[in-house]
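Please read the structure below before turning to the comments.
Missing here is one protein chain; the remaining ones are kept as they sit in the complex.
Here is chain A:
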Amino acid sequence: MTETLIKLDNVSKVYQDKTVVSNLSLDVHAGEFLVLVGSSGSGKTTTLKMVNQLITQTEGAVIFKGKNVSEYNLRDLRLQIGYVLQQIALFPNMTVGQNISLIPEMKKQPKAATSKMVDDLLREVDMDPANYRHRMPNELSGGEQQRIGILRAFAANQDVVLMDEPFSALDPILRSQLQALVKKIHQQFGTTIIFVTHDMDEALRLGDRIAVMRHGQILQVDTPEEIVKNPANSFVSELFANSMAQDVFGVYLSRLELLDYLEVQPDANATVDLETSATVGEAIKLLAQRDTITLATKKNGLAVLTKAQLFKFISEFQDM
């Protein structure tokens, strides 16, 4: 019933004497959000890169839209496939606007429409076009950069977008925000997404289906619910057992949006309990024994963080 957009048919990749992917078969349905998950060295990135032929398989076939990729002109093939890198890789010589409109322009889409689309997309991610369009990538924060990296991949209305661990270098808050963004874009445009990650939470959170990989093979492909409920083997079950993990504890206090609204510490001589470079986990430890702690904030000087405020943040974090 579901249409197959991409089919990996018994593909293998062997480097000299090292097999990275062996006899792997996988169908990617049109419009689905498929997450390839596995630890490093499981062959997930190699599998991903076979789709746009950044890596060519040693054996087997990759079928895109019913046609073997070897029959495509490489440029034509890749122009239909978006790509988001972990390193973001915005072109430093181009402005934000130029980066986003690069692929539509390569596809010879009308300039005026592209320009309007760039503005719309920027607004979509809460980056005012008037302010951001002409900035250079190095004038953006890491989170802003990856937002542009995502827009760049989706701008040309690609059939499929490949995402290679796009958020693993970002802190937990940014990661949640961008996960939400990708999810939103996926629902809005119905773009097929193949997403590679080693983070089980991310996989469970994003995937319509999850493919669990190990040693170059797929152990199980299923919906998140099925995988958690009926893991194919003990490896898969252990992998997901510790999921829904304690990410929130690793969040830096400096990233807490409520920081700006904290009360100023009335006692100017109060001892500083934590710098804002400390994590939520450290704050919880201190707040287990008392109701407030004193933070040294860059913006407002000494400020008071209450137990209630932190609990409120933690509860909202899961909703993001």
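Going forward, a contact is a pair of C-beta atoms (placed from the backbone, for glycine too) under 8 Å apart; a residue touches a chain by one contact, two chains touch by 3 or more; residues count from 1.
Everything that follows uses one rule, which is that contacts and distances are computed from a predicted model.
A single chain of the complex does not appear, and UniProt lists its protein name as "ABC transmembrane type-1 domain-containing protein", one of "Imelysin-like domain-containing protein", "ABC transmembrane type-1 domain-containing protein", "GMC family oxidoreductase" or "Monosaccharide-transporting ATPase".
Contact with the omitted chain, checked across A:Val14, A:Ala30, A:Ile63 or A:Ala89, is made by A:Ala89.
Per the touch definition above, the residue from A:Val14, A:Ala30 or A:Leu79 contacting the chain not shown is A:Leu79. For chain A, the residues touching the absent chain in the complete assembly are 52, 54, 74-79, 81, 83, 85, 87-89, 91-93, 102-103, 106, 162.
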